[in-house]
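Just one protein chain is left out here, and the rest sit where they should.
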Amino acid sequence: MNQENENPDLTEDEKKLFKDLMPEDLKEIMDTGFSRRHFLKLISIAGTGVLASHLLGAEQLLARPLAQPSLNELTTAQVENGVRVSFKVNGFNKNLLVDSRMTLLDTVRERMELTGAKKGCDHGQCGACTMIVDGKRILSCLTLAASCEGKSVTTIEGIANGTDLHPIQAAFIKHDSFQCGYCTPGQICSAVALLAEAKNGEVSYVTDQVNVPKKPLQLSENEIRERMSGNICRCGAYPNIVAAIREVQSGKSVEQKWNFAG
Amino acid sequence: MRPFKYTHVNTVQSATQLVSTHSNAKFLAGGTNILDLMKEDVERPDELLDITFLKVADIKMITEGPNKGGVSLGALSNNTETANHELIRLNHPLLTQAILAGASAQIRNMATNGGNLMQRTRCPYFYDVDMPCNKRVPGSGCGAMEGINRMHAIFGWSSKCIAVYPSDMAVALAVLDATVQVANSKGQQRRIAFTDFHRLPGENPEKDNNLLPGELITAIELPPNKFASHSYYLKVRDRASYAFALVSVAAGLELNGNNIVQAKIALGGVAHKPWRALRAEELLKGKEATEANFQAAAEAEMNQAKPLEYNRFKVELGKRAIVRALDMAMNNGSK
Partner (left out) sequence: MEANKLTGTPVDRIDGLLKVTGKATYATDYPVKNMAYAYLFKSTIAAGTITKIDSTEALKVPGVLSVITHLNAPKLNEKGGLRGGALLQGPDIEFYGQHIGIVVAETFEQARHASRLVKVEYHKSEAKVDFEKLKKDAVPSKNEDLKRGDVDAVFNQADFAIDELYATPIEHHHPMEPHATIAVWEGEKVTLYNGSQIINGAQSSAANTLNIKSENVRIVSPHIGGGFGSKGGQWANLVLAAVAAKMISRPVHLALSRQQMFNSVGLRQHNDQRIRLAADKDGKLLALAHQTTTHCAINDEFVEPCGDCSKVMYEVPNSLISYRVIPMNIIIPTYTRGPGKSTGSFALESAIDELAFKLKMDPIDFRLKNEPAKDPSNGKPWSSRKLVECLKEGAKAFGWDKRSAQPGVTQLGDYLIGYGVACGTYPARQRDSSAIIKLIRTGNKVKAIVEQAAADLGTGTYTILTQTAADGLGLPISQVQVTIGDSDLPPAAGSVGSVGAASYANAVNEACEKITNELLAKSGKQFFVRPTAAQLMLSEGIDAFQTRMDAKSPEGADAYSAHSFNANFAEVWVNRSTGMTTVKRFLAVTAAGKILNPKTARSQIIGGNIWGIGMALTEESIIDPRWGNFITRSLADYHVPANLDIGDMETIFIRENDIIPNKMGIKGIGEVGIVGVAAAVANAIFNATGKRIRHLPITPDKLI
């Protein structure tokens, strides 16, 4: 198999960066921006068995069917300017009557028992409500449910693949990328979408040269910081969020920085 | 948020007709500003016309313009796809930078180009319905004039309003000599030079721009420019990202060797519209691209400013920002 032709977008730098990866990893990284297999290897080195209990927990937690969430139907008396709307949430078709004022965030939280997405500000100023709609990260607090007709919505509850945590989720645990956890669903949805944006070659305000053709990007810490700045974390887990994303995006283990002295 | 009727519209024609006949209807595109304002009770439409289901070909395409390097931006293309479109990145990198300096990735994925031009001010007195604001309630007074006006205008304000226009994208569009294309309910098209699109507050701060009732922005057209390799968008703000500008500068330099054929400069965060620094541009024309000339041009421009109690710093900051942006433009944005 001719790897050059398989991955025409790969630069020499990126090849160097990924030189310790297997060809399968490379392909997966090109397809998805990360390597599951390689990532699990990193985790098993770092976790020293402690994580095993978590992964066991993950299976138990996620083995429950991903809540074919119940729809709390409203009566017409409860709805002014009702709009009937159909869209997919985490792969399931939903059809419901909503008040025209109802946001996607409130619809998912109050009508579908999917309370993972959080209301931090309700005005587009914190990112806690971030969801992925048709592959793009958006703010569900500034999205009307009525405007989601025909769209495909992914919430934090739909990020894991069956019983497998998404590598971003696993990396968030490994790097302690949260404290209170309230912003975490939004951070993770944001980070997952960010991987695709980088793969798609999207630039940011801190990118040195923007007047170049698109190609998959390996993100520096500063690039990740800027691209994640729409997700406020009041506990201050930013360095750990950056570490988790960097590890997944690069496929290379990122060191934690703490030391004991004295 | 008051109750409103939600309506899908399918054609530009029906959108403009509905908005003309339904007196308190508004368009809904990305929703990032209007829903925010409706939750604050600042905007109170009784109908939202969702235009996001309009056909791609009508209003969502980013296409090469008639002249090489010129581009037409669909009004409903979102900020992210615009900033990252190769026609923009390669020919109008200033616009890429300006768009990416604004808001967050999530918001840019939602916000549209047309919507960006329709943003309303972030003046806190405008946003709080319990405060006086001539823009929100004409005749109620300006809360900011004698209030906390650190974020407010230093150019072009009036006794009625000192608000600033919040967009970054628009500052670049002012420099790029863009044209706004609009359609009305009679099927007519109209083109408005970008610098004439937004207004100064004057006696009618409730009017942000010169759109006529019933008009819908369909596209923004960019002519080719000669400064793609010498441009920069600088944004100065209170935190490093996800904050509105204290002062921003869009700068483009058309050079002949080290001589400035033409300089294009606009400022954000200083006026009710993107502020073209015409005096500075004039002074730089035909001059050598030196620090001293940049400094002189910045001084000349900013010395016309009329600061308020808490925003005097914007005069000095504006000077420095202009010089820095021109320096960066000379170095092709290399930091």
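Think of it as A and B in the order they're written, each chain with its own count starting at 1.
Note that in this section a contact is a pair of C-beta atoms (placed from the backbone, for glycine too) under 8 Å apart; a residue touches a chain by one contact, two chains touch by 3 or more.
The shown structure was predicted, so the numbers you read here are calculated from the model rather than taken from an experiment.
When you scan A:104, A:138 or A:160 for touch with the missing chain, the hit is A:160.
Listed here are the subunit B residues that touch the chain not shown: 1-3, 39-41, 122, 124-125, 127-131, 143, 146-148, 150, 234, 236-244, 246, 313-314, 316-317, 320-321, 323-324, 327, 335.
The chain not shown here touches subunit A at positions 47, 50-54, 56-58, 61-62, 74, 77-80, 99, 101-102, 106, 109-110, 113-123, 125-126, 128, 155-157, 159-160, 165, 169-170, 172-174, 176, 178-185, 188, 206, 222, 224-226, 228-242, 256-262.
Following the convention adopted for this analysis, only the chains that are shown with their structure count from here on.
Each chain gets a centre from the mean of its Cα atoms; for subunit A and subunit B, those two points are 31 Å apart.
If you check the complex, the residues on subunit B that touch subunit A are 1, 3-6, 8, 28, 30-32, 35-36, 38-40, 48, 50, 52-53, 80, 83-84, 86, 89-90, 93, 96-97, 100-101, 103-107, 109-110, 228-229, 235, 240-242, 332-335. Note for the complex: subunit A touches subunit B at residues 80-81, 83, 99-101, 103, 122-124, 127, 130, 136-139, 142-144, 146-147, 149, 190, 193-194, 197, 200-205, 207-214, 225-227, 229-232.
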